[in-house]
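Supplied in structure tokens, the structure appears directly below.
Only one protein chain is missing from this complex, and each of the others stays in its spot.
As written, the chain order gives the labels A and B, with residue 1 at the start of each chain.
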Amino acid sequence: MNSSISAISILRFLIILLIMFIFLAPFLWIFLASFRPNMELVRNQTLIPQNLTIENYVSLFTKSSYWQWVINSTIVSFYTVVLSLPMIVAGAYSVYRTQYRGRNVLSLFLLSVYIFPTALLVVPIFKIFSGLALVDSHLGCALMNTAFAVPFGIWLLQAFLKSLPPELEEAAAVDGIGRIRTLFQIIIPQAAPGIIAIAMFAFIVSWTEYLFAMTLLLSNDLHTLPIGLTGIVFGQYRVNWGFAAAGAVGSALPVFILFLIVGRWFIRGISAGAIK
Amino acid sequence: MSQQDFKSRDSKLGLFLVLPPVLLVILVVILPILSGVQISFTSQRVVGSEYEMVGLKNYLDLFGDKNFIASLGRSAVWVLANGFFQTFVALLIALLINQPFKGQNFARTWIILPWAVPAAVTAILWRWMFDATSGIINTSMMGLGMIEKPALFLANPEIAGISLTFVNSWRYVPFLTIIFLASLASVPEEEYEAARVDGAGVWLQFKSITIPNLLPTLTVLGLVGTLWASNVFDIIWMMTRGGPGVSTTTVPVLMYDTAFYGYNISKASAGAIIFLFILIIFALVFIILNRRQFIMANETFKDLSK
Partner (left out) sequence: MASVSLTHLNKEFGNTLAVKNVSVDIADGEFLVFVGPSGCGKTTTLRMVAGLESLSDGEIRIGDRIVNHLPPGDRDVAMVFQNYALYSHMTVEKNLGFALKARGLDGEEIEKRVLRVAKMLDLQEMMDRKPRQLSGGQRQRVALGRAIVRKPQAFLMDEPLSNLDALLRLQTRKELIELTGGLKSTVIYVTHDQVEAMTMGHRLAVMNKGEVVQLDTPENIFSRPSSRFVAEFIGSPPMNFLEVDIIERNKKKTFQQDSFELPVPDFLRALDEKSVILGFRPNDLELVSRGGISGTVSVVETLGSEKLVYLKLGERTISLLVPSAEKINSGETVLFKIKPESLHLFNISNEARISFDGSV
């Protein structure tokens, strides 16, 4: 191997290492911090922890409504995925595969969801959802999350669909297999990685959503994780960093586990079928 | 006499399939905007309170409001800094990670973590890391002798915006990177191989193969990324509340504050509508200028005539 090539690849590797460090090290840091007593964190900023404790987690699990929040977040995310998936699949199939006037305009229209400052949709949404009895319900939150996940999800999935060979549908058409059946028994199984990816996408959108959950969920026992976490950390004058760290880890952990299990499908599914 | 094409026969099905998302968007976006417009023409202060129609008063007030104009400026700076910066950095990182290396799969799977966790986690993470007394960044820099006094990342009006830009980028760049990675992966390897055999260097390959193939994605992300950046609210609110002073008060922050802390939802709605207008014009101009890319990003597979 040519030594100059090696030098470049080493440099590249180091830069990538640095980048990964920047993105992931904070998590490691907060993870370590969550096991240190608050006093130590405030007073003593050494890198190596001197006292390890789980008191922060104990507080988190017993003195706060952590588990309730996790359950609520899971419920809302579940609803979100269940609502978004059919819409994204149908929408992506429609955009990608069929022809009708104004198709391009419609998909741009869907992207308009991202134009309006969310902070101010809050008041009108509250009014509208009150009228629909969707306030203080997990379903209402899920509906909002779906609206934000679907347009981009459609765009992602239709890119994936484009990588499927067109002969597949032509063969099905010549064989007399109806459109719906083709969609469900041929297209969707073939698009499985892409569909998993957008399901994860919708899940994450829902899991991280704060503003509308905060607005729409009035009762404390319906609160999701972001609401709970924000409350315990930012509601106080002096921040208990250890506790906050534990809260942060507790909120990040489910996502972490999700990625452990299905992480590789995410990248595979978004990669327009190139990684087959 | 011609018959309906294979694809357009399904125009009814196509419209039907896309109906639910469209309805949802109407419910969640169009109706609230209309509602917001309506509120902006009133003097309503709080939800449910009494009000009267005041026509364009709110709008005129805002045009003369120095705070508002300033926040527009801050939003512009914010969008420029975040929108382009993030897209650019994300592309660079994607290019770097695209070539195989040890741990590539790990990198590709996990780099997205910052985006996948709630904003509150990000806020906690960075508020703590930026902290003047116990934050790791300050302590390391002081320990290494780089600075004498702790840098007030979030408390210094001059660098607060930069700190927030960094945090916001930290949050969104991974997501953009993944999208770019996917787009890069869809470029056929043979094109690069052919170019290499023809003697084209890395830069030429990049210019004539990578960029053209990437253009549709780049364009869509350019637009959506800018829209997302302009509307960022949670990170700013959680970390600085728009402060110190008003140094990080972008339009969304100001409007939220006006609505819920200034108890003036009508004025806030007017401000949001103005901002919306600006964004719409920007989006329209952007789309029209780049309409080919948007159509390419959207097209169905063509009739392959052999």
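Keep in mind that, in the parts below, a residue touches a chain if its C-beta (ideal position, glycine included) is under 8 Å from a C-beta of that chain, and two chains touch if they have at least 3 such contacts.
Keep in mind it's a predicted model, so treat the numbers as computed, not measured.
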item	value
Touch criterion as defined above, residue of A:L28, A:L132 or A:A173 at the omitted chain	A:A173
Options A:L32, A:V70 or A:I186, residue touching the unrepresented chain	A:I186
Residue numbers in chain A that touch the chain omitted from display	165, 167-168, 170-171, 173-178, 181, 185-186, 189-190, 192
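By our rule, only the chains that are shown with their structure count from here on.
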item	value
Whole-Å gap between the CA centroids of chain A and chain B	15
Chain B contact footprint on chain A (complex, rising order)	9, 12-13, 15-16, 19-20, 22-24, 26-27, 29-30, 33, 41-43, 45, 47, 86-88, 90-91, 93-101, 103-104, 106-128, 143-144, 146-147, 150-152, 154-156, 158-159, 162-163, 166, 170, 173, 179, 204, 207-208, 210-211, 225-226, 229-230, 233-234, 239, 241, 244-245, 247-248, 251-252, 255-256, 259, 263-264, 266-267, 270-275
Contact footprint of chain A on chain B as seen in their complex	5-8, 10-15, 17-18, 20-22, 24-25, 27-29, 31-33, 35-36, 39, 47, 93, 96-97, 99, 101-102, 105, 107-121, 123-129, 133-136, 139, 170, 174, 178-179, 181-183, 185-187, 217, 220, 223-224, 227-228, 230-231, 233-234, 238, 251-253, 255-256, 259, 265, 268-269, 271-272, 275-276, 279-280, 283, 287, 294-295, 297-298, 300-301, 304
